[in-house]
Each structure stands twice: as C-alpha cells, then as structure tokens.
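This report concerns only the one structure given below.
With one protein chain removed, the remaining protein chains of the complex are shown where they sit.
Now for chain A:
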C-alpha cells in the first residue's frame, strides 16, 4: 500500500515517536483514557482489563500501543512487514471494528497536541494523521 508521505514527513514522524518512546506508557495511557472518556462504546473491547484512570493495565496497554506505533515509524515503507503479527491478532482474535482505529488515532493526536504544544504544527499534524491512518489501514488488511 502506498502512503503519500514525503521524506521530510517520514523523518518528522520518526523523530517525534523516538522522542516519545521513553514516555510511551504516559502517552499511550492518556490516549486510551481520552478515547474511553469521549467514546464510551470503545470500552466494550476491554472488559478483560482494568481500564480505570491510572490503573497498571491502562499504562501497560498504552505502552504496548505506543511502542508498536514507534516501531512502525522507524521504517514506514516496511509497515506491512512490521505489522504482520498484529494484523493477524486484530483480524482473527481481537476483531475490533476498524472505525474505532480512527477514534484512537484522534485521541492520540490530541494527546500529542497537549504534550508538544506549539511544536505540533499543522504540518506535523497532517503528517501524523496520514501516518496513523496508514497504520490503521495496514492493521485492518487481514480482516477480509
């Protein structure tokens, strides 16, 4: 699948996620918390976890997600290869309706805006939104 990201955009995305990797569990748990608060229907996928604010499950799961995104950002041209195991997981086990990926992506962008402030310029936002959309699309590739 082709993603319309320039070299500059890919470098920007890679740099941002590299910088956020040390705080992966903060970013990830906050994005999830935002999603559960704004879109309560998404909670239905997490009945097996304690997703109350500040819970260790929320931190560890948030960390997992951010680390996967950061890994994908290292070499965006290889997303399909990097995400192959997660594709299988989401298609056959988790079976999360892909519309939810958009909701989490939006909450991830809001979290980034809170963390990065002015640095999260319209150009950075555009690049990040494209990357997260591509990431979600690749994740859903094995669904049918």
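Following the convention adopted for this analysis, a residue touches a chain if its C-beta (ideal position, glycine included) is under 8 Å from a C-beta of that chain, and two chains touch if they have at least 3 such contacts; residues count from 1.
The criterion applied here is as follows: contacts and distances are computed from a predicted model.
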Q) Looking at UniProt, which of "TATA box-binding protein-associated factor RNA polymerase I subunit A", "2-oxoisovalerate dehydrogenase subunit alpha", "Hemoglobin subunit beta-like" or "PRELI domain containing 1b" names the chain we cannot see? A) "Hemoglobin subunit beta-like"
Q. Of the listed residues A:10, A:34 or A:61, which contacts the missing chain in the full complex?
A. A:34
Q: Identify the residue among A:14, A:43 or A:125 that touches the chain left out of the display.
A: A:125
Q: With the missing chain put back, which residues of chain A would touch it? List them for me.
A: 30, 33-34, 36-38, 53, 106, 109-111, 113-114, 116-118, 120-123, 125-126, 129
